[in-house]
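Missing here: one protein chain of the complex. Every other protein chain is in place.
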Amino acid sequence: MKHANPTEFEGPRPAGTLRTAAIVIYATLALLAVTIPQSVVNWLADMNGNPVEDTALRGAQLLLNLSQRAGVATVYQRARDIFIAISGAEPD
Amino acid sequence: MLFPTIGFAVFFAVVFPVTWLLNAHNTWKKVFLVAASYYFYAAWRPEFTLLLLVSSVFNYGAAFAIDHFKYRAQRLTVLWLAVAANLGLLGYFKYYNFFAASLMNAFGAIGVKVDIGFIEVALPIAISFLTFHALSYIIDVYRRVIKPTTSLVDIMFYIGFFPHLIAGPIVRANKFLAQTTGPRDPANIRLGQSVFLILGGLFKKVIVANYLSTGFVDGVFRDPTANSSLDLIFGMYGYALEIYCDFSAYTDIAIGIANLLGYEFPQNFNYPYRAVSVQDFWRRWHMSLSSWLRDYLYIPLGGSKFGTWATYRNIMITMALGGLWHGASWAFLIWGSLHGAALVIERMLGITGDHGDAKRGRLATAIGWVVTTQFVCLAWVFFRAPSTDAWLGYFATMFSGRSWSTSVTPFVAFIFALGALSHILPPRWFVTLEKRYDEAPLAVKVLVPFVVIYLISVAAPAGIAPFIYFQF
Partner (left out) sequence: MVFRSGSGSGIGDRRRRALAAASALGAVCLVLSLILPLAATQGRAATGADATSKIRIAFAGDSIVDNYWSGIERIVDADPCLKNTIELGRFARNGTGLTRGDRVYWPREIRRIDDDFKPTLSVLSIGLNDQQFIVDGNGARTAWGAPDWTDKYRHEVFEFLKAAVATKAVVLMVGMPAMREARDNADITDKNAMFAEAIAALGDSNLHYIEPWRLHAAGTETFASYGPDKSGRLVQIRTPDGQHFTVAGEDLAASYLFPKIVEALDVAGKNLDQCLTNLTKQSKDDQ
């Protein structure tokens, strides 16, 4: 069974730096947290609860409130409602 | 801890900076990554981490034992003992009940009642993958491809590194251990490629695989005889797309994540449904497994060195066991054997085929593609159908021409089309995309993953099913 050898890795290419990679990762996560804060609240609410998690949950709920007041979180919810209506997918 | 979850995102958000902060202190970095990997594995069941530890310690010691002896016979004896121990562990957790039931059924068929008893233990997740990693290490030491590492941390890191731990790709010991000897160069981070691997993987898993599965394929396979012939045909193709998108998604994300941490994993998929022969298919599908089987099973069996019939035998054994590796059932054994038989037939007919085979004409290549894809898709029915009765019923109903109505909705058809696109869009488009991304301003570099993940979240199903290959 002759093979192209997948054990050989491709050589390195011109790439982003570590700093760029870090900015991309954290900025993306931050933007997602601000625009879809309910998911963060749900995730934290699933935890058993200790002072740290409870503090984080309160912070997430504050973020959710701010995001909703700014109309940002509602964009996501409306988009999701539209998608569920079009696709027939199971609602949340 | 599944990749497409907030929990994993938070986990990675911690692991990434700590890894690079410790980069100059390589040993501490590896200790940290081992701890993080054990934490990752413990998210399923904490007690499973004991298996990871035992396997690492045992194989670390076995490698020294193998290397200690001067004579080949001694080294081989120790190797066989170590291989037996690794496979024994796998057999105990994964195959004992299957073989016990098969034996009792066999005796029962001739009227002899035998009660062997079953073992009721939890199947540790990823046991097949970690066993193959362990075997790769000790066999490479035996073959003197590598020296046994003096660092237990290195072996724990190799076997347990979280991106590949659960569902591959199967990384060779010599390739990975060579990356653990010193700090990693952050200039080797291929940001564009890693980002698109991760985003593409999320899309394939969360959208394509999940909706194909819940929206159509699961229903068809749940009760095949209640479906129309057309739906069974669509179900077969649907599962082919589903398993490809599900599995390749996992390894794409694993490769991207590993690269962001400074480590290289091998490619695992290369447009498998473009294959023009079954040989070509196995150069494109789960490449790390097929190469592992070639190097550690097929070649030790003799490969193609001992004549035609021995070659055919070795192919059949390799592919049958490769099928059985996936799961403890006759269906997987049949699936692997079918592929083995197809490979043997291709050899008999002198078909070596891939797209680069200049001897083949255009028509032959096209025919080869049609025959290969249809064979592969038909064989997937064995992989997916839960029992002998189920796949017999599936094929009987599919070929009966009973009804040509369909329950495929426009949304499911759209998902089919998206899945098919995964094989239509040429690789060079993605190379161009990645290059453009790497050259883009920082704001664009942030916006692209944000928008894609945002849209995936809008369209995601309510819950994320585990990856298919987690069960293997």
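We just call them A and B in the order they show up, numbering each chain from 1.
One rule holds for everything that comes next: a residue touches a chain if its C-beta (ideal position, glycine included) is under 8 Å from a C-beta of that chain, and two chains touch if they have at least 3 such contacts.
Here the structure is a predicted model, which means the values were calculated and not measured.
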Problem set entry | Per the touch definition above, residue among B:Pro17, B:Gly61 or B:Gly219 touching the missing chain | B:Gly219
Problem set entry | Residue of B:Leu123, B:Ile299, B:Met316 or B:Leu455 touching the missing chain in the full complex | B:Leu123
Exercise. Of the residues B:Phe16, B:Phe203 or B:Trp335, which one touches the chain left out of the display?
Worked result: B:Phe203
Problem set entry | Of B:Arg143, B:Arg313, B:Arg347 or B:His423, the residue in touch with the unshown chain | B:His423
Problem set entry | Contact footprint on chain B, counting only the chain that is left out | 97-98, 100-101, 104-105, 108, 118, 120, 122-123, 193, 196-197, 199-201, 203-204, 219, 222-223, 225-228, 231, 248, 252, 255, 267, 269-271, 274, 284, 329, 354-356, 358, 362, 365-366, 369, 386-387, 390, 404-410, 413-414, 416-418, 420-428, 430-431, 433-434, 463, 471
Exercise. In the full complex, which residues of chain A touch the absent chain?
Worked result: 4, 10, 42, 45, 48-49
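Please note the rule applied: only the chains that are shown with their structure count from here on.
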Exercise. Cα centroid separation between chain A and chain B, in whole Å?
Worked result: 26
Exercise. In the complex formed with chain A, which residues of chain B make contact?
Worked result: 5-7, 9, 12-13, 16-17, 20, 169, 172, 175, 185-195, 211, 215, 260, 264-268, 270, 279, 282-283, 287-288, 290-291, 294, 298, 315, 318, 343, 352, 409, 411, 438, 442, 445-446, 449-450, 453-454, 457-459, 461-462
Problem set entry | Contact footprint of chain B on chain A as seen in their complex | 1-10, 12-18, 20-29, 31-32, 35-36, 39-40, 43, 76, 79-80, 83, 86-92
